[in-house]
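Note that this complex is displayed minus one protein chain, with the remaining chains in position.
The block that comes next holds chain A.
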Amino acid sequence: MEFGNLTAAPLLEVEGVSKHYPGVLALDNVSFSLLPGEVHVLFGENGAGKSTLISLISGAIHPTSGMIRMRGEPVHFASVNEARSRGVTTVFQEFSLIPTMTVEENICLGSEAVRRGMIDRRAIRSEVQSVLARLGFDLPPHALVATLSRAEQQMVEIARAFRGDLSVLILDEPTASLTDKEAERLFDLVAHAKAHGVGIIYITHRLREIERLADRITVLREGKNISTVPAHGISEDRLVKLMSGREMGAVFPAVTHRPAEPLFRAEGLTTRSGSVRSASIEVRAGEIVGLAGLVGSGKSELIRAAFGIEPLTAGRVTLNGQEITGARPQKLLDAGLIYLPPDRRAEGLAMMRPCRENLSLPALRQSPYRRGAFIDRRAERRETNRLLTEMELYPMRPDSDVEAFSGGNQQKVMLGRSLTRPFLVYAFDEPTVGVDVGTRAAIYRFIAGLCESGAAVILISSDLPEILHLCNRAYVFAKGQVTAEVPADQLDEPTILKHFFERENAA
């Protein structure tokens, strides 16, 4: 870890910046500085103001008061484009890619090379090729972005940031959808940029990345800058305490598994798209079973196929002895299987509708929500309050649109759906993507509680510690197939990782 630059003049200074939204003070008099060649981590719970702060720096929104200086000069970025032209580039968490355009078009979007008013295709082509080569990304320049995997899309996004002159690079949870190998590649790039005097603002919830990359850490809580500390030698406990303002117990609860009769069984499933090939798993009542593997390995697709949202060409799915192969979600929910998708915006929530409606949606045809042909609104209200208490969702605002909730609370609303009626089998697909440590701990307690009350729980996760700490057993997926079933006594990182790449090595 280098501190040679700490005496250098700051590249970027944020002085007493506040941002008001109607009824909300998103940032409250925050100051922050970034040195050249520094990786400065922003750390905080969902809704602490990290995203607002980087949106301000990147020119996407404007501060209500306060000032931003770059190399000592006050700057007012009117737009993202203006910030970019001054060398401030952001890789946003929600991708800023156009799915209907090609990789090449996306990388140059907004600043295409032009000759005599016309787009200079040749210049663009050579520029894109040189950027991709420099980064070592193996991306087809003419492929439509919609056909790429999430990890590849992330690579496009990063390639775009590294295209022009760079002096401040902002990365918002850049590894959220990358595999370990791709993340390694990104860390190399960060080191490379750092060595060239680029200042890097890095948002992450992952402590491992902080240990590895960070020079300084600024902790935000409720829109305020709580403290800026050197990263060297800081402990996880201290960071979590700074972030949440309170002592916290262990993130992972101790789970008691009492495996009983098998409730869920998938035999030889093959999907039409080929994402899963003759894969079989079995899950018993009273246990949490992990599905591990890289993004696109088929772990998520297997459950999606069982839940009737991916067409199957072969195989059999049974739930509590009853055949449910190819049934539609409505029937499966009635039979006792619930699947909670990974992308709450795309598949989970109606963002513009209140929390209450989002929660009760899967249970409206059941008592107590239903009264004859009508919805029993009073019962719905009562149930909502009960569920919100159970999900530890604070502040409790059942009538606000979920759009206004922080990411962690949105996730709780979505997961809370699984409590609206009893199910036999719960399948959670990446239940803690993009949520802070506090919410994560609450979600783990919730999952453990379901298991201990005798349900069968399937946990699909790309986050290995999650699998290792919570699961009774795990299946490892690679290239659409189950490469291993790992029993409890062998659940450790090397064993699972070995099976991640098994097929690849064999081939």
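By definition in this document, contacts are C-beta pairs under 8 Å (C-beta built on N, C-alpha and C of every residue); 3 or more make two chains touch, one makes a residue touch a chain; residues count from 1.
Methods note: contacts and distances are computed from a predicted model.
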Per UniProt, the name of the complex member that is left out, chosen from "Beta-carotene 15,15'-monooxygenase", "Aldehyde dehydrogenase family protein", "Monosaccharide ABC transporter membrane protein, CUT2 family" or "Regulator of SigK": "Monosaccharide ABC transporter membrane protein, CUT2 family"
Given A:Ile68, A:Leu97, A:Leu132 or A:Val168, the one touching the chain that is not displayed: A:Leu97
Among A:Ser273, A:Gln322, A:Thr389 or A:Gln490, residue touching the chain not depicted: A:Ser273
Which of these touches the unseen chain: A:Pro22, A:Gly72 or A:Gly117? A:Gly117
Residue numbers in chain A that touch the chain omitted from display: 60, 79-82, 84, 90, 92, 94-101, 105, 109-112, 114, 117-119, 272-274
